[in-house]
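With one protein chain removed, the remaining protein chains of the complex are shown where they sit.
Right after this comes subunit A.
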Amino acid sequence: MIQAIIDYQFLQNAFLTGLIIGVIAPLLGAFIVVRRLSLIADALSHVTLSGIAASLFLSKTFVVFNGLNPLWLGMGFSVMGSLFIERLRTVYKHYQELAIPIILSGGIGIGVIFISLADGFNTDLFSYLFGSVSAVSRSDLWLILAIAVTVISVVILLYKELFLLSFDEEFGKASGLSTRFLHLVFMIMVALVIAASMRIVGILLVSSLMTLPVAAAMRIARGFKQTIFFSIAFGEIAVISGLFSAFYLDLAPGGTIVLSSILLLLLAIAFKKTQTMRK
């Protein structure tokens, strides 16, 4: 595959994109998991689907939108979705998790309508659902790189605030932190990372790359920073091994990446077991 990567640009794109999302998805994932928002990431990814479907429909029906990269609308929908979730969470104060099924089904509902309008599935949409080694374009790569730079800078600059928000929101408020604003910034970051990751892992499996490496890291890490580092390491291992096996076995990379993450997770659990048994 190394030779193939050197020879083919599409493989370069896929591989570099994979390396980038292997960092940003688990990085944000660490915050998502500890804040118990894993399902919100899932809901947002389904909203992204409706954006992708809308974009595919538009470019099929209107000549003007022919060259439109579906990532843009996907990103737009997912950011809108994140704002909408926040709105719903304040409306249903005592049933905050209600926002998830509402957004999730709404996302799929709109997506399905656009898919039917565009006369059903095509290979393009399939690659968005389950990821693809061959569909990542150069312009996708640049957009994803820009998202990564934004997300990593925001996390570094606001690390201590995000940590406080995740660990103890009330204490954060009491020490004068603008938690609402911070949470909003965070949700927008999540929406961006989802849009960035779906080219490789696919919409249906995006949340796995944000949660599984973190779940594995939490078993063995000491402290939050270490959890983040382990999560990224596991994320990278999962993406690289997933992409290789997807390439050689001609499979959708979403599936292979998720399976490698689960394998890592099982290893981490087993490792922790032997550690505690030895004590």
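In the analysis below, a contact is a pair of C-beta atoms (placed from the backbone, for glycine too) under 8 Å apart; a residue touches a chain by one contact, two chains touch by 3 or more; residues count from 1.
One rule holds in what follows: contacts and distances are computed from a predicted model.
The subunit not displayed here is recorded in UniProt as "Zinc ABC transporter ATP-binding protein", chosen from "Translesion DNA synthesis-associated protein ImuA", "Zinc ABC transporter ATP-binding protein", "Sulfate adenylyltransferase subunit 2" or "Methionyl-tRNA formyltransferase".
For the chain missing from the display, the contacting residue among A:M218, A:A246 or A:L264 is A:M218, taking the whole complex into account.
Summary of contacts with the chain left out: across A:V34, A:I113, A:I152 or A:L263, the touching residue is A:V34. From the options A:I2, A:V64, A:A174 or A:M277, the residue with contact to the unseen chain in the full assembly is A:A174. Within the complete assembly, residues 34, 36, 157-161, 163-164, 166-168, 170-177, 217-218, 221-227 of subunit A touch the chain that is not shown.
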